[in-house]
Structures are given as structure tokens and as C-alpha cells.
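Shown here: the complex without one of its protein chains, the others still in place.
Chain nomenclature is as follows: A, B and C, assigned in order of appearance, with residue numbering initiated at 1 for each chain independently.
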Amino acid sequence: MLAIRNLTLTLPPGADRALAVEGVDLEVGANEIVCIVGESGSGKSLTAHAVIGLLPRGVAASAGKILFDGEDLLKLPPAQMRRRRGREIAMIFQDPMAALNPVMPVGRQIAEQILAHEPVPAAQARRRAVELLEQMGLVDAANLARAYPHQLSGGQRQRVMIAMALSLGPRLLIADEPTTALDVTTQAQILRLIRLLQAQRRMSVLFITHDIGLVADLADRVVVMCQGKVVEQGAARVLLEAPSHPYTRELIAAIPRGEAAPLPPPDGAPLPPPDGAPLMQASGLSKRYRRAGFFSRRGETALDNVELVLNRGETLGIVGESGSGKSTLARCIVRLLDPDQGQIIFDGQNLRGLRGGALRAARRRIQMVFQDPYSSLNPRHRIGHILTAGACAHGEDAQEARRRAAEMIQLVGLPPEAMLRFPHEFSGGQRQRIALARALMLKPDLLIADEPLSALDLTVQAQMLKLLDDVRRRMNLAMLFITHDMRVAAQICHRVMVMRRGQVVETGPTRALFEAPREDYTKALLAAIPGRGAQKP
Amino acid sequence: MLDRRTAMGAMAGLLAPLPASGAAGRRIINAMMTDEPAALCYPLFNTRLTQEICGNINESLLLFDWQFNPHPNLARAFEMTPDGLTYTFHLRDDVLWHDGVPFTARDVVFSCGTMLPQLNPRSRNAFGQIARIDTPDAHTVIFRLKQPFNAFLLSLMASSAPMMPAHIYEGTDFRSNPFNVKPIGTGPFRFAEWRRGQYIHLTRNERYWKPGQPGMDAMYYRLCPSPEQRMVAIDSGAVDIAMADDIDTVVNSRLVANPNIVARTDAYNGTGEIRVMELNQRRWPFNDRRFRAAFLHALDREFMVKAINFGEGKVAHSPIPSTAPYYDDKVLTKYEYNPAKARALLDEMGLKPKLGGVRHRFGLMMVPDGGGAWTRGAQYVKQALSEVGLAVELESTDWPTQLRRSGNWEFDCDTNSYGEYGDPAIGTSRFFLTSNIRKGVPLTNLQGYSNSKVDALFPRAQAAVSRAEAQTHYSRLQQILTHDVAMLWLYERKPMLFHNRRLTGVVTGPNGPADGFGSVRLS
Amino acid sequence: MSCLRAFFARPQTLAGFCIFSAIAIIALAAPLLFPRGPFVIIGMPLLPPGAPGLAAGSDVLGRDMAAQLAYGARISLLVGIVSTIFSIGIGGALGAVAGYYGGVVDDLLMRVTEFFQIIPSFVLVMVLVAFLQPSLASTVIGIALITWPQVARVVRGEFLALRQREFVAAARMQGLGDGRIIFGEILPNALAPIIVVATMMVGSAILTESALSFLGLGDPNLTSWGSMIGGSRSSMWVAWWTMVLPGLCIMVTVLALNFIGDGLNDALNPRRGR
Partner (left out) sequence: MRRLCYILSRLVKAGLVTVAVVLLSFFLIRLAPGDAATVMAGQAGYADEAYMKGLRAEYGLDQPLPAQLWKYLSAVAKGDLGTSYARQQKVLEVILERLPNTLLLDAFALIVAMGSGIWLGALAARRPGSAGDAAVSLASMLFYATPQFWLGMMLVLVFSAWLAWLPPFGIETLGADYTGLARLADIAQHMILPGMTLALYYLANYARLTRVAMIEAAGQDFVKTARAKGLSEGQVARRHILRNAMIPLISYAGLQASILVGGSVVVENVFSWPGLGTLAYQAVGARDNPLLLGIFIVTAVLVCLFNLLTDIAYSIADPRAELT
């Protein structure tokens, strides 16, 4: 069906390397799903775009051939290529929010594709569009066709994209990380849908992803790419069990084990029972958002009577999908947001009533690490200043603060001269380390990590997890770890609390919760963990 | 220059397919007005604009030729007793007001006895001398003066003494009389319509007493606030007449070069306008004669006439314009352009240059003309005075501020211009008499100049029966006033009147438009 | 210093920078170039450019146009820069407070900026200047009063966006006071758009000043480009240069400023910084 021979793509001048992709050879047979796996910057997405001829301005195919049924697409004149796009080769993209025209009803966007290739009356095209939406498992398709993209959920929009791509029965579907931006449960449904459609229509699918975990459930064959080159390719089962290339091995090792035993609890023994009052106790926490811009179709309540107990030195995981209120809970605890009701007792002191100096003193003992590495460090300050600003604000002498900062920087595994550089000179992973260093500078008792890893590549995530655990152990930190990925939570948390729509669904020790979840929602979350289906050694 | 001229002419043709005279056959004169007069009551608002419009509606007893000799008009004939105390006028019996009421002696008595002295600052001086007015019959009027007043005849000129209808105004409040906006007169044109913000329309007076007049069917005064618009209107032939204040002197050269346009410089000899500057003589150092002399020495008034007024006028050395009677060049103290002498006078006064070479700093209140000849004059004065160490602060104003401050004497120095209207007793004396220092009233002795000899001489001069006796007094007056630098006379202004070559008989006397356009015809 | 390279990346910016600095130098050196000032009469009026000793000809009063243009530059730049500084000061402060604290202050500011949007701004500044009696000070105050709402809107938008950024939450967690957060953390990031807006506003302030003095509402004791054009409304029919040259100066200056603004926008744009 599709054969890419020795494909080389050049990047525009000024990019970080000369060639985006170099000497890529791969094939996609009929009725087969091939997955290309690679971290960001590996050139997997550009390869896919080259196939359908949608390379961005400045990127060009300087060598190689893309044979589709024996015909080299690179040589095709644009008019002929355009006739194949949408009819023979179709593509779906990563961010469903931006991939649909916001000012045109979705039904009409699908009908438009049909009308572009077949001389059928508009009404018939629209009827076929509704049929396609029903095939995608969308309920009340007729109404949905008239809706605008912003009125649909992420999952619904992705289904519309798939319906649009399949409207003319293409023989090849290219999917460029279609589920990365979705919730775990939605992601699982979309993957199942793609597998189902592929089998039904016996078409071939080229699936691009950065999460090798997905490969196990989905792919027949796998191609692993790194820095623009194919490092290894082969049958999915063979490659996963016996990866030959070191990079593949590293990728597989980085997959956080679902049910594998979490890292040994601190100092080997299971957590000793708390000796005395818990470090922090929150009770009856509720928060309603007035008609703020908070665009959540789930309604106004962000937190509904949440209970939380955390002992000294313990790590509590808070797991939930987007909109479940886990971030809001964290921010209410540190008074970045003010809850409507509820008490927060931290080491015997009620945080709710504190003002001014007392609040600042209390806050010194709780610190946070945030999700987006690019937004959590002030781009205009040097690292040295970022680290010492907090300490100085609390009256510590500048020299002393700088000395401790130099130590802290090395603790999180960065060279001392990093102090003099600016945030934009570091990678995502390095920035999260700096953010962690900043949090630890004030020697907090409680560290709140609000989805610290979700913006990082898998390998970098693994390193950060180790660092967090090491730091927790050394400074006897209590930790609140917020994530949407159960696998990560299992890796580091002693106890896990599952939240949904502002309410606590279930809480319990990690191992017990994973092996015998009581609530249906927890079961669904666990089932949705990619790669859990295939047995793992 | 000429090629653009024809092009401009062509533009007129291109744009106005119909000849500018409007509908075929109707002979229309199109004139302009810089802004709308408050009302059309000749004596009440005696600005030049009102004179130019009401000159066609209200007439005077006498007309004056280029030598200012009187000629019959509404008065068929007149006699004067040798002792100058009694004047008898025999009125025409065939004159009707526009509303059909016959013009009789009653109207003259009312006008000269009541209305004019009350409203018009200039006629107040002349008609104040009247002891009694007798009317032996409906068409004869005898004025008996308290004492001889040799300028009495001249004060009957149209701009100073228009005859007003007694049956309309007698016994009413002149200021709010409804006829102020639809005037009644005896002149060649009748008031027809006033469309605010657009035009004032006068039509032919069918029953006009002068045979063969008016030569045209109608007159339009069209509102045209911006100077360039007026220039283009006359230059392109869309409008027939451009009067004194309509055109900025800068573009005179362009209009003079236009073959379709006639430029007249003698149309306003009757008014005898002098551009002056007034110093508030209540304040030091303006009350010192040497300062005022130095002021004049510092100004190159030849340059002001040539460069600022583009040749329109001549340097003034006396309170009486050189073209008017009683002007006596021999007695005048003249102040030639001599900055060194000015500095010497200022040193003599003790006004030594202090830091930055500035001797004295004072304000010059400007006339708000949006950058025209007045502003250029003020800017020149500021520059010239800075050469001799006098720092002038130009104070930009708008009309309300300008009038309030000059009326209440809240100024150091200002620019102004006065008309002499043929006789010093009518136009000049009011600025130098102590009796005429009246707070809040413009066109009076704002400077606060007071000189007992002058106060004595003016009444004696205007009461002199013989011309020779009046001349000796006026010569003595000119000697004192010029030596005293009673006022800063800059230059006599001869404003130009432009009219389209297709019209003749536009300017018939020194009073120009103030005597009306009855005699205008298509050439 | 990638900023500098980015700033001069586009030829227009370089041209703009050179033109603007040339004009600024001429403005500063005016007393040296024309020691006797702009008002001195040096010959007959309305002599064309290139006449002996007159690079730009003489105006309606026989004064040297070149001298007037040089001194006019001082007024335009002075008014442009000072009024922008006032406007940035007022607008910036109010915008920052409204953006950072939100709530009542924010609503109030929004209503006021809306009011300024409703009223035709030029009529308002004309009324202000005319009633404060035309002078340099009243022009500057007038312009500043009608332009600060634009600055306030931009600064408010920036502060609203930056307040959401996580490094601000982190700073608050670290115990930094509001004052330090506003000036230490947020302002450095908000400076870029403010500087760009400021450059554009100097340009528009110059245009407004010239329009005011064109209508005769400028300071009568000073010669500015606008008043030169205002004075040439009649003389332009017989002497085109009295009107054309000052207008060219205004256009070139404002164009240079806009080029610099665009260049700054590219150089300081955070996206480029990453």
C-alpha cells in the first residue's frame, strides 16, 4: 500500500538541526495498523505530513520517494495530489479544539469534504454526514451536525474529525497523536473506535504517538524514531518483548508500571502509623464558581465537601480527570483560591483565618511545583534570583541564600553555573528541576506537586519521579501529588484519592486501591490505563 | 501663473454648466459674508459686514463724491446758515418705504433725534450737538445746533446716518424689534429671505425712487467662513464680489492676475481705516511717552505694509488718514524705523537689559483670525521688539475673551483698526477724549489716554465754522497727539474690493458698498 | 544579545531609527544651526526653496522655513514624548491596579475607558485645550487625558494575562508582597507591549498636536509644524512649499516612529525570546 523509501526532509535555516528526517524507510501494508513512536522532535509528525503533502512552509523533501500503490506522491502535480487528499489518503490531527473551523457547523464541514470530491446534491451530502456521525457512536447525530465545534466535548470533536476523514472511504488513514489532548477515559474510547473502524473497513492506519504504552493495545507493527532517524521497526509483540535498540529499551523502561509495586515505601518499611496529629487536615471544603469564565459544562461546583488527611512524611496522590477539581483543591489549601466553606488545619493552625504576615509565615512551610515548565519560571529573571527571592523575602541574608541555592541546584542535578542563566536556556525537564529547587529553598514541610510531569516526555518523567522521591526521603517531606495518570500515581504515592466532579470518589493505600478498587469510576480509570491489557513481565 | 488661471477658469466652466447668474435671464449679484451678522439693523450692529448688506436697504440723506463734497440723495436740496447753526433739508416727496409707507420728515426726526444717537457711537457725537429739529411741513427738516459743528454734513454719510422707518421702530425696544431680522428701508433692494447658515437674499425694490435703478434683479450674500473658500469662489467666478475682509492679503497677487476680475483699492477711502496698536496707558511703562516712541522706532512699518499686507496700504504718521480732510503733514512728529534710537530711549527711561538681554516683558492680546493678516502682524511685532530687548508674549484668544478683556482694560497691548469716516470729529476724537473712557464698551478710549489740551481742542475744532479755523485746531491736535505718541499708528489700510468683470458700476464713491449696489449693471 | 539583532532585522526599522535620530539631533541642535531663532525676518516673503541662503524658502512673513522646521521639530517631539510619558504613567498605573486586583477597580476603569471611547476624542481634546487657553502645557495635558485610556486597556490586558501565569502564584507562595510581585515579577514582562504602545503613541500625539496647532489651538508663541501648515492655508495657493514641507516633516517623523515601534515589537516579543 504505502512505502516510504530513504525520505529526507530539510528544515528551514535557523532550526536546531539541518534535517528534520533522514533516510526513513517504512511500509504500511493493506489492512494493518503501523505505529510510529518517538519523543517530541523525532520527526515523526513531519513524516506523516510529508505523506499527505501538507509540509509546513520552509520544510521540503530533498530526497527519497513516497510510493502509494507504486506511484511517487512527491512527484505528483498539486492538482492530482489534491484529488487524492481526503479521498484516498485522509488525516486526523492532535488538537481537536483547533482542527475544526469554529464558525461553521460540524455537519457542514463534513458535507463540504464529500461535495469537494463527488457531484452529489448538498442535501444528500448532509444526510451522509449525519449517518457517518452515527457510525462514530455519537448519540443524537442530527442535532449534533448543526452544532458548532466549541459546543462539543474533546471526544465528540475527535469523533467528528474521524467521521470527516472516513467520509469518502479512504484506503489510508494517518492519525497524528489524535488522543494526546484527551482525558484518559476518552482516549481509551477513541483508540477502541479506531481499531474497530480499521477492522471493519480493512483500511491501513499510520498512527503517530509519543506514548509507547499505546502501541501494545493498538499496533500490528511499530517504527521507533529518534532525532529524525528510524532506530528500529518490527512486529509490535516482538519489539515490545525483546527490544534490540538501547533507545527502545529506554522508552519501554520509562513506561510507569500500572500495577507493578510502587517504589519501596520510604526507608523500606511500610509507613509507620502516624505518631501524633496529622500534619494537615482539611474538612468540608466546598467551592462554587460564580458565572466566571470557567468554561466547564459540568456546572458550577468545583469542590463539594472534600475531606483530606495527610500525615508527616506521607505522599498522598490525588487522581482525577480534567475538571475533577484536583487543582482547585490544591490551590484552596494554600489559599491561592479561597474556598466558600471548610476548614484547613495545618500543624494545628487553621489557615482559613490567617491574614498578612501570619499567612505568609504559614505559607512558607507549604510550597508548590506547577504543571507548565514554561509558565512557572519568570522569563525575565536569572535562575539565581528566582531561587533566592523567596528566602530574601523572609529576611534571610543574601549571601547565605545564594550559597544554599548553589547547593540546591546541584541537589536537583544541575550545574552550579546554571544560576547565571535565564529560564529559556533550559529544557522542560530542567525547568521543573529548577522549580523544585525553588520550592525546597524554604525548607517546607509539605510539597504540593500539581501535575508536575504531564508536560514532559516519558523518559524525563521517569527521571523526575526518581528525583522527587529521593528529595522527599531526604527532607522528610509530606507530599500532595496531583495527576491525571494513574500509572504515575501508583509509582510514588503511599495513598491515593480519586476525585470526580469536585467529589472524593474513593481513598485508600495505593496497592489496595489498585488491586481491589471499590468504586466503579476507579475501575473505569484503571481499565483505561494504556498497555494494561497485555501482560507485562 | 496664467496657465493655472485659465485652468481655474475652466474649472468654473466645467463645474457650473449654467452661467453664474443662475436661471436664464435673472440678473443676480452673488456676494459673500465671512460669518452671519447677529441682526440686520444698520445702526445697532455697525460692523463693516452690516454696512455692506444694509447699504442696499437703508439710505442716507446725502451722498458724497471722491472729494467728500455732499450731493442730494433722499434730501432733494439743503441749505446751511453762514453761522453753521442751522441746516435745512428739503426731502424728496416721491420716496416710499419698502412696505409702501411714504418717507417723510417724521422719519428723519426720529432717526437723527432718537434712534441713531442712542445706538450708533459715531452719530452720538454729531447728533448730540442738535438743540432742536423743526418740521414746518412733511418734506422739510430744519436742524438747529447748540453750537457750530463743521462735520455735521459728513456725519450724514450712509455708514453713520442711515434713515430708519419711524413707523417700525418708534416706541419699541430697538434691540429686540422683530424687524431687526427683516429690515425695512427705502434702498434699491428689499429684504427677501435669511436662511441661517446659508445666505441672505435681497430682491429688487420695484418702486425705487431713483430712475433706472437697481440694474440687477437680486442679491445673495452667501455664508463662506474659510478664507481659501472665498478666494476660490471669486477666483472661479462662482461669486461676483469679494469685499474688504473676505480675502487674505496673501493671495491678492493671484486675484489681481485673474483676467476676469477687477481689483479696486479706492472703495473704502470713505472709511479711512488705520491699523493701530493700543497700549494700556494705566500701566507702567506704557504710560511713558518715551516707551511708546521706542515701540514705534522698533517697527519697520514699510516692511509691514509690503510683506504683511502685500502692498495694501501706506505707513500712517497721524491719527487722521492722509487721504482725509484736515491731515497736516508739516506738524507731525514722525518715528522712522531706527532700532538704535529705540534702545537709546529705553536706556534713557532706565529700562536696562536684564538677564538674557530682556528689558521688559509684556503681553500682546491677539485678534482671533486663525492665522491671517492680524496674526502675522502680531508675530512680526513680537520679533521686531525682541531685537530691542522687549519680550512680547502673544496671548491667543477667542472672540468672547478678546471683547471681555479689551472692554475691561485687562490687557497690556492689543492690535485694532479704526475708521475715520471722513471727519476727525466722527471717527477719531472718540479715542482720545477723556470723556470717552467708558469701561465695558469696545471702540472707545481703551488706552485711558487723557490730555487736557486735547480735551479742550477737539470740541473747539468741531465747532469751528470756517474750515480754516478747524484746520488750525486739528493741526495743533495732530502735533500734540503725534508728539505724545497717544496711540501706535501702524499703517493706513486700503482694503481691496474684487468684482467680476461682467459687472459695472460696483464702486461709485468713497463709501463703496456702504452706499449700496443700486447702480450695478451687467457689462 | 538576540534582541538587538532582532530589532535591526528589518531594513525599515534601521531606516526608522536613523531618520528619528537625525530629526532628534536637528531638534536639539536648532539653536546652533539657527542662532537667531525661527521668527527673525530674513527677506521677502514667499521665496521658493533654493533661493539664496534659503534651503527651504521663506514663509508668508519672510522668515526662514528651515529654521522654523528645526524649531518645529522641538515642539512636536517635546509634546509627543511628554504627553506619552504622562499618559503611560496614568494609564499604566490604573491599568496595572485594575488588571492585578480586578473587582471594583477593574469595573470602574472599564466604564471610564468606555466613556472615552464614546466621546469623539478629538472634539474632547479641542474643548480641553480651548478652555485651558491654548499653550504648550494645555496641549500636553489635553493629549495625555484622551490617550491614557488606550494605555490602561493594554496594561490591564497584560496584567490580567500575566496574573494567571504560574510564576506569579509561585511568587505569592514564596511570600513576596503584592508590591514586589507587581513591580518585580509582572511589570518586567509587561514592559515589552507597553514600550511598543508608547512608541506608537508618541507618533499619534505628534499628529494630534499638529492638528491642534493647525486649527489655531497651539501655543501662539511657538512655531510648530502644525501651526506652519495652519498659517499656509492661504499662502499654499501661491507658495506650495509653505504647506508641503512641514507636512512632510510630520509624516516622516511619525513614519520613523512607527517603524521603530514595529521593530521593538519584534525584538521584545516574548515569543521570540523563548
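As a working rule, a residue touches a chain if its C-beta (ideal position, glycine included) is under 8 Å from a C-beta of that chain, and two chains touch if they have at least 3 such contacts.
All values reported here derive from a predicted model rather than from experimental measurement.
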item: Contact list for the unshown chain, restricted to visible chains; value: A, B, C
item: From A:Glu27, A:Asp95, A:Asp347 or A:Glu396, residue that would touch the chain that is not displayed; value: A:Asp95
item: Sole residue of C:Met44, C:Ile119 or C:Ala137 that reaches the chain not shown, by the stated touch rule; value: C:Ile119
item: Touching residue (missing chain; options A:Leu46, A:Ala129, A:Met161 or A:Ala435); value: A:Met161
item: Absent-chain interface as seen on chain C, which is shown; value: 12, 114-115, 117-123, 126-128, 130-131, 133, 203, 207, 210-211, 214-215, 226, 229, 233, 236-237, 240, 243-244, 246-247, 250-251, 254-255, 257-259
item: Interface with the undisplayed chain - residues on chain B; value: 4, 7-8, 10-11, 15-18, 20, 22, 28, 30, 32, 36, 38, 44-47, 175, 196-197, 220, 222, 224-226, 228-229, 232-233, 236, 238-239, 368, 398-404, 407, 438-443
item: Contact footprint on chain A, counting only the chain that is left out; value: 52, 54, 82-87, 90-91, 93, 95, 98-104, 112-113, 116-117, 148, 150, 161, 164-165
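FYI, only the chains that are shown with their structure count from here on.
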item: Chain occupying the middle, per Cα centroid; value: C
item: Distance from the mean Cα position of chain C to that of chain A, given in whole angstrom; value: 47
item: Cα-centroid distance, chain A relative to chain B, in whole angstrom; value: 90
item: Per-residue overlap in chain B, given as positions that touch at least 2 other chains; value: none
item: Sites on chain A touched by chain C in the complex; value: 331, 334, 336, 360, 363-364, 366-368, 370-372, 374-381, 389-390, 393-394, 424, 435, 438, 442
item: Touching residues on chain C, where the partner in the complex is chain B; value: 39-41, 44-46, 60-63, 130, 133-134, 216, 219-221, 227, 230-231, 233-235, 237-238
item: Contact set on chain B toward chain C in their complex; value: 226-228, 231, 248, 250-251, 253-254, 303, 306-308, 366, 368, 370-372, 375-376, 378-380, 382-384, 386, 393-396, 398, 401
